[in-house]
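Structure first, then comments.
Every protein chain of the complex appears in place save one, which is left out.
Our next item is chain A:
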Amino acid sequence: MASNGSSEFSHPVVFTTQTAYPLPTQKFMIPASWRRYQLSQLVNKALSLDKPVPFDFLVRGEILRTTLGEWCTEKGVGEEETLEIEYIESVMPPQRMTSLPHEDWVSSVSCQEPGHFLTASYDGNLRLFDYSQKLLQTIPVHVAPITSAVFVQGYQSDDADTRLVATASHDLTARLTEITVTQADPSSSKALASLHLHTAPLTSISSSGTHLLTASADGLIGLWDTSIPINDEVPAEEIPSERRKRRKLDGDLESRPKRKAPTSVLKSHTARVSKAIFARDGGKSAVSAGFDSTVRTWDIENGVCTNTITASAKPFLDVALPSSAQTVLAASTDRTVCQYDLRTGSSTITPHIASLPHPATPSCIVVPPSGAASVSEHQVITGAYDGIVRLWDLRSEKSAITSFKTWEGRAGGRKVLTVDWAAGVVGIGGEGGVEVWRVGEGDRLPSS
């Protein structure tokens, strides 16, 4: 510090952190010309860590990218004011791992199955890739575009390699399909049931292991269990249509999916429901967001809406629940991803916490997978229609920590439609197919 010369100004600074590397509460005099690198070195020296840990520094909710003096002059902060700087472990620059080309747009990617990627495309097929970019299976599930696909966790089956996949589609149904992840034979998959409720294209499906939630453009949310009925619960529509003919053909087979009815229907939204997800309390409640600018919390057992957060003129496109706090993140078409507090009742005041501005429409949010020790719980990844995926820290809402461009060099649109994050791997699906990036999983920590 002394080597920086006495002519420079120094700022009194107090460091705070929520990481596992706390500094003693003490005021430091930091020269104004210091940048992130010097600050990070200071923290490392003060902690005398064996292996250097790079840190990023948040000054008043903003990541320090310039020198401290420049930041202060930009914000008009006097030299005497004590700055409280929070430091977080910095994120390694994301690395592009693989690219899984698709002919059509990819509406959903799932990385939840270790070693595999499941993609759902607008051509109505599910595709299963392994980590070596090899296409294992192409499963035609729907004739219409699939909008969402999830693995149903905890599916009990005879075969250990069998998984249950739920898909939602434009053809007004969701389907439960059993696939075998190890085999490369598409015939090993079996359509078990089709879920009939909605009268408009489905927008999302999510699963809690035992239950499924479907959201649709008709404003309804369907709640389903994952059991496969023996008989059709919904009578087949007797309409002279092409689809019926195809079903007739399918009906001859034994593998004809059973028509399944919802356990309950959650009705409150007045417009298209963009996403409905289960909360982290073991499937007792759910959160949904829709084009009526509301985020609703549902009591699933009773099927009632318990809390409504009403924003003004924010048609929501996606919703996500961060792992820790009782907050919800919702992406809306006014180019923001907003964080709302769920604990407040349905008061007139919108419990707005933070707002992450985007230059284009943010289409999807993903929160870090629970149990990933290396990833801070404050981080969140958003994908937008401009083809850029951004990694945010919720404590720094002014600008993203890091961002990367997908499908560089592709002519035409590069809209990102879906992002999934599991164990350091981020799968991005959209107009250009699927790209897989390594984010946040640095080599800086010894893998435990």
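The working rule: contacts are C-beta pairs under 8 Å (C-beta built on N, C-alpha and C of every residue); 3 or more make two chains touch, one makes a residue touch a chain; residues count from 1.
The rule is simple: contacts and distances are computed from a predicted model.
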Per UniProt record, name of the chain withheld from view ["Ribosome biogenesis protein ERB1", "MMS19 nucleotide excision repair protein", "Trafficking protein particle complex subunit 2-like protein" or "phosphatidylinositol N-acetylglucosaminyltransferase"]: "Ribosome biogenesis protein ERB1"
Absent-chain contact - pick from A:H11, A:R36, A:H102 or A:H170: A:H170
Option from A:M92, A:A200, A:A261 or A:A422 whose C-beta touches the chain left out: A:A200
Omitted-chain contact residue, chosen from A:P31, A:G69, A:P94 or A:P145: A:P145
Among A:F57, A:W71, A:F291 or A:Y340, the residue in touch with the chain that has been omitted: A:F291
Where the unshown chain meets chain A, residue by residue: 105, 107, 122, 144-145, 170-172, 199-201, 217, 237, 239-242, 271-272, 291, 313, 315, 317, 333-335, 360-361, 363, 385, 412-413, 415, 417
